[in-house]
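Comments concern the structure below.
Of the protein chains in this complex, all but one are displayed in their positions.
Up next, chain A:
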Amino acid sequence: MAPVLALEGVSKRFGAVQALSDVSLEVNSGEVLALVGDNGAGKSTMIKVIAGVGPPDEGEIRWQGRPVTIHSPSEAQSLGIATVYQDLALCDNLDVVGNLFLGNEIRRLGVLDEVAMEKRSRDLLNTLSIKIPSVRIPVASLSGGQRQTVAISRSLLGEPKVVLLDEPTAALGVEQTAQVLDLVERLRAQGLGVILISHNMVDVKAVADRIAVLRLGRNNGVFDARSTTQEEIIAAITGATDNAVSRRRARSEEGE
């Protein structure tokens, strides 16, 4: 079966900076793909390409096997790509229901159907086993982890096939990080393709199936999360394998 989303030979240039050159990436349904890389490796540019915020200069995007172009966020959404940005952009003064349905309110005779929205919210949060005191309290009173889960749930209302999570565990405590990672696993269990952008190797190792490493705007390997050690991934991220010492060792190994 074709991967739900595949990018091939994607390049993107900003003025004098080659942000991405010839990058390929694919994510399957029911899979968590971690996208890692140091600052400036091109992760953010990659998110923008997939989310439709910054279309690539070159390269092909295939959705369920057929070539597509994504020129705007709404095109990405209508394909079935949901993006959860790092700054969650929730309205603190609205309650959980209000935030979940913001912009997509259910209406009955032109009037907001609060009952239907509340029921749908509770159902959605229950399916994802998200624990929130009440769906009728302002988002301001939720913890960081709960806010993150609300933002992720919000992206799921459009019934996407791929969810793009940008640093979902940054700035979260231990327990809250666990909550969010649990949620990521439940998304996978529901057959969604999840692209997880993270700096945190522990989190990545905990939930990802495959780990794609970007370095200086290029692919630097895709690793199987279970059979790869953290050190190997960090080496790929930092390029630690690619230095004078490692090259010397490689030469001497060849020589023996």
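Simple rule for what comes next: contacts are C-beta pairs under 8 Å (C-beta built on N, C-alpha and C of every residue); 3 or more make two chains touch, one makes a residue touch a chain; residues count from 1.
In this section, contacts and distances are computed from a predicted model.
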**Message:** Suppose you had to identify the omitted chain by its UniProt name; would it be "Glutamyl-tRNA(Gln) amidotransferase subunit A", "RsbS, negative regulator of sigma-B", "Transglutaminase-like domain-containing protein" or "Xylose transport system permease protein XylH"?
**Reply:** "Xylose transport system permease protein XylH"
**Fill in**
The listed residue (A:Pro67, A:Pro133 or A:Gly173) that touches the chain absent from the view is A:Pro133
**Listed residues A:Ala89, A:Ala171, A:Val202 or A:Ala240, member touching the removed chain** = A:Ala89
**Fill in**
In the whole complex, of A:Glu31, A:Glu118, A:Asp166 or A:Asp203, the residue touching the missing chain would be A:Glu118
**Item:** chain A residues touching the omitted chain (full complex)
**Value:** 74, 85, 87, 89-94, 98-99, 102-105, 107, 110-112, 114-116, 118-119, 122-123, 125-126, 129-138, 140-142
